[in-house]
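All protein chains but one are shown in place.
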Amino acid sequence: MTGTLTSAWRSEFPGLQQLAAEGQTWLDSAATAQKPRVMLDALQHWYAGGVANVHRSQHRPGERATTAFEQARRDIANWLGCDAASSLVFTRGTTESINLLAYSLSTSFHPGDEILVGAHEHHANLLPWQQLARRKNLVLRILPLDAAGALDMPAALAMLGPRSRLLAVSPLSNVLGHMHDLTPLLQRARELDVLSVIDGAQYAVHRQPNLAQLDADFFVCSAHKLYGPEGVGLLYAHPRRHTLLQPWQWGGEMVEHCDYQNASARPLPLGLEAGTPNTGGIIAFAATLNWLETLDRAAIEQHESALHCSLLGGLKRRGMQLLGQPDTALACFNAPGIHSADLAMLLGEQGIAVRAGQHCAMPVLDSLGLSGAVRVSLAFYNNGEDLERFFTALDAALEILA
Amino acid sequence: MTGTLTSAWRSEFPGLQQLAAEGQTWLDSAATAQKPRVMLDALQHWYAGGVANVHRSQHRPGERATTAFEQARRDIANWLGCDAASSLVFTRGTTESINLLAYSLSTSFHPGDEILVGAHEHHANLLPWQQLARRKNLVLRILPLDAAGALDMPAALAMLGPRSRLLAVSPLSNVLGHMHDLTPLLQRARELDVLSVIDGAQYAVHRQPNLAQLDADFFVCSAHKLYGPEGVGLLYAHPRRHTLLQPWQWGGEMVEHCDYQNASARPLPLGLEAGTPNTGGIIAFAATLNWLETLDRAAIEQHESALHCSLLGGLKRRGMQLLGQPDTALACFNAPGIHSADLAMLLGEQGIAVRAGQHCAMPVLDSLGLSGAVRVSLAFYNNGEDLERFFTALDAALEILA
Amino acid sequence: MTALSPAAQAMLNEFSACKGWEQRARLLLKHGQQLPALPPELRTDKQLVRGCESPVWCQPDWPDGRLQLQLDTDARLLKGLLQVLRVRLEGLTAQQLAEVDLADWYSRLGLARQLSSSRSNGLNAVYQYVLYCGGRAGADTSPGCAGSCQQAATNR
Partner (left out) sequence: MTALSPAAQAMLNEFSACKGWEQRARLLLKHGQQLPALPPELRTDKQLVRGCESPVWCQPDWPDGRLQLQLDTDARLLKGLLQVLRVRLEGLTAQQLAEVDLADWYSRLGLARQLSSSRSNGLNAVYQYVLYCGGRAGADTSPGCAGSCQQAATNR
């Protein structure tokens, strides 16, 4: 029974207790995750301890801030399995990371070059490329999905060709919940010298990345989905591609030398980090990952997978229509003959925090002929009771809307 | 005597107590400010209360987040005296706000158009314009300083002409500490239909802005200098200029409609806010300003001005060479015949957190023939004892370096 | 604040009698059924109010200076919410319209949450749209003001 699925980690998340006290069940973690105590404490510690700017350190508070900041960079790089901390650039989030790439790489493209993007991408991994294609007269090609709602790998491989210049794809979609093995695609991209961008916003939450092994050119994700604070994102850039990255935003910190008419940027990562960074957020994110690192990964993945099975089972038993064949973290569905907005409203009335709509992926919903869907998304702090409450509410809603 | 200058607000800043316990005196507030308790509490409250995304609100936590977020926007707009909250865009900081403008406005320029920038600008208000000028073949002209280190207003007025398209200037420089009255310049800009950008990063800390009265086209500042959290900045855009602003970053939230090949952006402010915002930071910033609003503005300005007098007096008595004729918030200086780095190092050894170097304003230091300067910067939480400690340390340093 | 019409008063009485979300939901569904479907030729982009996750079509008219409102959407509960809006607004002059306290209306019906979450269901966007069209009703009564609805919706 789902009720016996308990989360060993739940009590570390004060927000969940507060939500429970208000009768709310959080099943919208793919949108943003609740935060562990260690994250709150790190933020508090930073702000209560006396703040200072980084990278200007004639005084001790500045020195301490710089040390903590660069240690956070190393810790996060370690967690990602990335070779050198100097390849890790801090941004505001996945969206900014991808926009940064789309501007910063733009001199690497020639008219007619092709950008390949998965059909299931979040707007953040579609629109910046679409706009780059418009600016530079490139061709944006969409890698199709197969009948199961996964990337059609043979088709994708066949689309990679001599005109391909960049491939942008996410291993785990925020709508279809299918975990892709991108190895063959990335390998082909390397053979053809195609730039590869991995949108790891959802993926990194459910599989600890090993960037050295993945061997993509660029990898991006957001802290807030990974149990970290808001306003922090990552951009990993493989050293072999550093020289392609032109400065994008200009200002303090990132500049090496300038006069009124000329300026030169520092090398990565500083050259892409203009302005005062979100130091406290970055330190708190590193603290979050350091804590995650102490947990039993296998146990987490097993728990998440048991929750997911239970979710799928319950949806299928009730005849819900799933989008694709989700195998990880989330499921999007519709009730036959019922509008997703109606279902979502009645779930919301009952304190079930799920999401309905187009999930920032309008094109894929359009292509499935759907105006929307309800999404239930899980994290390792969820438990069987959360699912029971969800199904009880779903049954009540279905009865009213029948 | 300086020792009798007490700050009624100091006890609200836990970071200062922590720094004091470590023997550190914070005189680097122009770089970043310490945070009031109310800011820490607001952050903690947000993260411990159960987070949610904004602008997607079928569930109660999302609705609550959206309400708090948009209320924060109104509160901040109110504090700034700006006409409509819809003119207020959230960014990461001043640097991002100005970069946003330099990209987003770029279709408003034609080759040969002139951009006018103060000689005293921070890199953040110089380099983005410099780069825009390069991209679009514009002419970057530098508004000169007078002998006192203030903008030479007659010269600046004379430089505004038919080819001028944009004027970017800060009322209070982070190096020269002179408070400018920009009214005549802004008025002339309006007459000539020149776009005006005010870098209020330092200004907003020491004078509560009244944007309606200032009547510039754009105003930017950073939360972290204004006693708020890191990773939050503001861009105010006057409604008369909204249509000039093209979308810059693309992604979720900001898009109105899209398919694989086309997308349209929402109107301001959302259309310029791509990706998940720093919701907690923004809410905590609004809490900070709401608290500031309850304080006695006149008393604060009087206290800051007394501190500043005392600082100037002590520096002059010791024969220090001031940069310009600072009248607000800070003073940059050099000791005759002593390298600023040497002085800074010995002040740092004695727990005095001041800054030395070029202060992200290389060109103005170059033009003064200086390799650097020491900057002491004040906030309303400083007191006479802070200055006494500084002067004691300065005397000791001068003796060693004599 | 503009007074309630008899139809609105009746609706208020009905909702006031509801106990809990379930009864309110059923009542909303019932009222939704009373919202006449918009003829297909009026379900065009011109009538589409943006700023809603579920599309809402909206055709306001002022035959004798008083609002007559056609509304439609695909979701059934949202239909009910639109009917609640329609009953409150129909028959009002442009002037009266501007003085309606919508938040108060929905909250008296126990539907406050539905209004406040209107970034996705667009109730406010619809109201702003009607208001906007009402403001220009003298100048232009044709349904051609859709372009500014999103503006209206996001400026609220």
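For clarity, chains are labelled A, B and C in written order, and residue numbers in each chain start from 1.
Following the convention adopted for this analysis, a residue touches a chain if its C-beta (ideal position, glycine included) is under 8 Å from a C-beta of that chain, and two chains touch if they have at least 3 such contacts.
Keep in mind that what you see is a predicted model, and the values were worked out from it rather than measured.
Only one of A:E22, A:E256, A:E293 or A:E399 touches the chain withheld from this view, namely A:E256. Screening B:A20, B:A84 or B:A396 for touch with the missing chain picks out B:A396.
When you scan A:S7, A:Q24, A:Q44 or A:S86 for touch with the missing chain, the hit is A:S86.
Only one of B:A341, B:L368 or B:L398 touches the chain withheld from this view, namely B:A341.
Checked against the hidden chain, the listed residues A:Q24, A:Q58 or A:T91 yield one contact partner: A:Q58. When the omitted chain is restored, the residue from B:G15, B:G177, B:G271 or B:G357 that touches it is B:G357. One chain of the complex is left out; on subunit B, the residues touching it are 339-342, 345-346, 348-350, 356-358, 371-372, 396, 400-401.
The criterion applied here is as follows: only the chains that are shown with their structure count from here on.
Ranked by C-beta contact pairs, the top pair of chains is A-B. In terms of their C-alpha centroids, the spacing between subunit B and subunit C amounts to 44 Å.
Centres computed as Cα averages put subunit A at a distance of 37 Å from subunit C.
Among the residues of subunit C, those touching two or more other chains are numbered 53, 113, 117, 120. Shown for subunit B are the residues in touch with two or more other chains, namely 56, 58, 60, 62, 257.
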